[in-house]
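In this view, the complex is presented without one of its protein chains, the others remaining in place.
Moving on, here comes chain A:
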Amino acid sequence: MVRGLTARRSGFGVLLAAALPLLATPAFAKEIKIGFICPLSGAVAVYGNDSLEAAKVALDEIAKSKMLGEHTIKLVTADTGGNPSQAAQAVQRMIDADEVHAVFGGCTSPETAAAIEITEAAKVPLLSHLAQDTSLTQKGNKYFARIAQTAKTFSSSAAQWVLESRKAKSVYILARNDNYGQSLADAFEEKSKELGVTVAGRVAYEPNGREFKPILAKMAEAKPDFVSILGFYTDTGLIMKQMGELQIAIPTFANTSPAIRQFREIAGPAANGAYGALYYFAGSIDTARGKEFTANWQAKYKRQPTQYEGMGYDGIYVLADAIRRASAAGKLTSEGIRDALLTTKGFEGATGTITIQPNGDVVRPLPFVQLTGDELKLDFLMK
């Protein structure tokens, strides 16, 4: 099913199909519907709420700048609650009832995997700004792309950075027992071994778990030099809080969590010194575009953008850029948008330069940070 912007709804389908190249002109200006799926409630609501807020800011800017000529983008939002089946239902409804031309999201890997099942069948492009599960781009999906590094790249780079900079000889890995956590853990373990670092233990914990002390007590007995927690901010926060309660003082890598306020609140003083790798760190991109974004955000919200806001903002711009190029090529269809998306090269985003590879994976900067007190400091930017 090729999703043209006008032909489907018109009685003059054939005629309009022939006129598709003219869609870029004002006379054929249309509303382009984009689905947005992320958790807007639940334990990881912050991913979705931050992303949505930034997506709306980006859409306002796109509309004001006339980046798409007379075309406009309408966002159709749905709350997945972080639940894959809810995500799949939402995407199906967006495609069938709202007739969206592309979908943006999800925020977690499991919900994105569920959404891909639907978008691939319907031949609707899906761009995720946060999903990292390595396998998402290894199954021959033709309509999926992302602007977040794969878990393998992300975790492998993180392992190299933290273990080398800390000169660790052994590491203990705690990871969520789901695709996301396990793919991060696989890459972290593989890189650790490659670096000659002993993996003192690896535990898969219940994603909904709230009591980690038995695991932590066992971990403390292994006396690792370093701990790597690969999960969402609620579980990494609770694990670090309970490490503090057990007086376990081992340098810890807490995935993307150190940048999240709720992580710091949950973990409390135990979060001090935590290392993290972020999708994006405000102030780390010294291009004109990067500076303009943080300055505008500071002026509007009186604070710096979060990593999820940065990714939500850039994700919408990458999608809009693909729509613009598809329109210019006279192929403003779902397939045309997909083709343009997969040929995104050197896109100067607010969060860094973004290049999407033919399989849908991305090449982009990766900032590493450390939490000192309540302040997050950039340690290193991997370009």
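Everything below uses one rule, namely that contacts are C-beta pairs under 8 Å (C-beta built on N, C-alpha and C of every residue); 3 or more make two chains touch, one makes a residue touch a chain; residues count from 1.
Here is the rule we use: contacts and distances are computed from a predicted model.
From the set "PQQ-dependent catabolism-associated beta-propeller protein", "RNA polymerase sigma-70 factor (ECF subfamily)", "dihydrouracil dehydrogenase (NAD(+))" or "Amino acid/amide ABC transporter membrane protein 1 (HAAT family)", the protein name that UniProt assigns to the chain left out of the figure is "Amino acid/amide ABC transporter membrane protein 1 (HAAT family)". Which of A:Asp96, A:Glu164, A:Glu265 or A:Glu292 touches the hidden chain is settled by the complete complex: it is A:Glu265. Within the set A:Gly140, A:Pro214 or A:Pro358, the residue that contacts the chain not displayed is A:Pro214. Within the whole complex, the absent chain has one touching residue among A:Thr72, A:Ser135 or A:Asn177, and that is A:Asn177. Across the interface with the omitted chain, chain A contributes residues 40-43, 45-46, 49, 177, 203-206, 208-211, 213-215, 217-218, 220-221, 234, 237-238, 241, 244-247, 262, 265-266, 268-270.
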